[in-house]
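First the structure, then my questions, so here it is.
Only a single protein chain was left out; the remaining protein chains are all shown in position.
Take a look at subunit A:
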Amino acid sequence: MGLLSDPNRRRALTNLLTRLNAPICVVCYLAGVMWFMGLAFEPFTLRTYMSENAMGSTMVEEHFPAGERALATGREFAAHKKKVGGMPVNWLVKTMESRGLEVFTQSFTRKLPFPDENKERYLVRGTNVYGILRAPRASRTEALVLTAPCSQGNANNQAVGLLLGLAQYFRSQVYWAKDIIFLVNEHDLIGMQAWLEGYHHTNTTGGDWSPLHGRGGSIQASLSLELSSDVITSLDLVLEGLNGQLPNLDLANLFHAFCQKIGVLCTIQGKLQRNDWESTSGYSHSAQTMMLMVLKQASGRPWGDHGLFLRYHIEAATIRGINSFRQYKTDTTTIGRLLEGMYRKLNNLLERLHQSYFFYLMPSLTRFVSIGYYMPAFGLLAVILLLRALDLWVQLGASAPGTEDGLAEREQSPSSPGVLSILTPVVISHMTGVALYCLPVMSQEMAVQHFPVSETEAVVLTAIAIYTAGLALPHNTHRLLQGEGTEHGWRVLKLVALLYLAVLLGCTALINFSLGFILALSLVPIAAFITPHTHKPLSAAIMVLLSPGCTLLYCVLIFQELQETPVSLQDGWMLFLSVISQGILDHSLYGSLVYPLLALLIYPCWLLLWNILFWK
């Protein structure tokens, strides 16, 4: 007889499973964490290399001469910006036209669901200005984009100046096979979202913008430039985009190749590369860089203007110029040459970048870990959930009165009285989740009337209030429940919760590995070991400490620590509140999925487990 259908053998297997379950779970958890930490260890990573044949090596000659003129243009731009008090649309249009581009503008309006305290805006009205450099001999089927944001104050003036300087230089070359679109967007991400939606004729986030009159074909790649000083010491590359999406690794390889050729220092996450991977400090440096990338990816927000392009399958990255206290300074002409070289190589592309990896983690700019190497870390954590689910299944099967015949009988008995009893907690948890998703934004007016808080604070505090109110649920729902507070009942509920969590985390990890892994790190232990019979106060405390909200708080604190700007608990708490409000805003403005995921799916899952803990 077969392995699983022979009752003796099955009994032996299930005994083994039950006996060894807890140890295997612990081992898997530790193995998962160690695998993840080991990803930053240099011998386990691969060196980056150019995969796209068409881009080849850095085999171009860069001739861009006009760095100083670009800085002068930047200063003019700054003056006009101050005069107008916003985006100097007319001046930009005139300047771009004088450089021989086809210039168009787009105006947009956006009302945020509640005021954004970080950027101090509520009703946003702006204009994007873009000029298209038509390829001299090619048909208008493909395009490349170079963008610089129009920021308030003195930020990014040099970026716009360099953009205009490059536009003038590019216009005099004959070798462009794709149109190049030079875009200056106002109100950074909101303007960029409006432009992209207008370009692709979609309206996913409900903004109000005028249609675009000029188009350049399908966009193959895009670079966003942020430059706020006349000279820089290093260039930082930002890759993380909306919902943790990353551009093709070839774009990062291209950037690094050119930085090396021209001799500019390049960093990722603001950290330089180190050569001493054997030492502890070297390893911790790589681990810090990787953790920063993981945290940024998990937050699901675009970390540069490029982040919104990725959704349209356009490979994009942000290049940020940093001026720190180093001896060797790089001037604008060199940055211009670097961008010229990159654009010439992107010009040689025949198809979209697709040869290299789309899912990767980078412990440093020259080393990467691909999805095949980092997924097992998550897999080990997910296995714990499946093992516990199997264990519960076995327990449920053993406890039900069953005959010698197969599984059919056993399936019947647990499910029929069980379904209704577990349906109630599931429905109530999800309703709380829906409340957590909808109520904060909807009820801000009411909250502002009754309490002396601003709208943003109202939204955030309502969210936290609903979150904490969910903790009281088990005591209240038991009044509604008819009974069925049996051993059997909570086991079925836990089985459902474990499988639900496994599927949820699995799907999340596929799309955004960092988010899935961080949630798994905190939720898997509590999901695995929570039962009504554990020591209630201690388990309750651990559950609250490992709940999604507190995980978010820890992530904020760790992120600040890694950025080398550690905060006290007080400031950390304020930062935490602002992170919540930014998450809600990102969701409504750009379609970030982190907030709905946490509110509608992860939080109800956690509530189910909380219900199991207080099962009577």
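Note that in this section a contact is a pair of C-beta atoms (placed from the backbone, for glycine too) under 8 Å apart; a residue touches a chain by one contact, two chains touch by 3 or more; residues count from 1.
The rule is short, and it goes like this: contacts and distances are computed from a predicted model.
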"DELLA protein", "Septin-type G domain-containing protein", "Serine/threonine-protein phosphatase 2A 55 kDa regulatory subunit B" or "GPI-anchor transamidase" - which is the UniProt name of the missing chain: "GPI-anchor transamidase"
Residue in contact with the excluded chain [from A:51, A:109 or A:173]: A:173
Hidden-chain contact residue, picked from the options A:348, A:395, A:424 or A:563: A:348
Which of A:4, A:54 or A:398 contacts the chain that the document leaves out: A:54
Residues in subunit A touching the chain absent from view: 53-54, 56-57, 59-61, 135-138, 173-177, 344, 347-348, 350
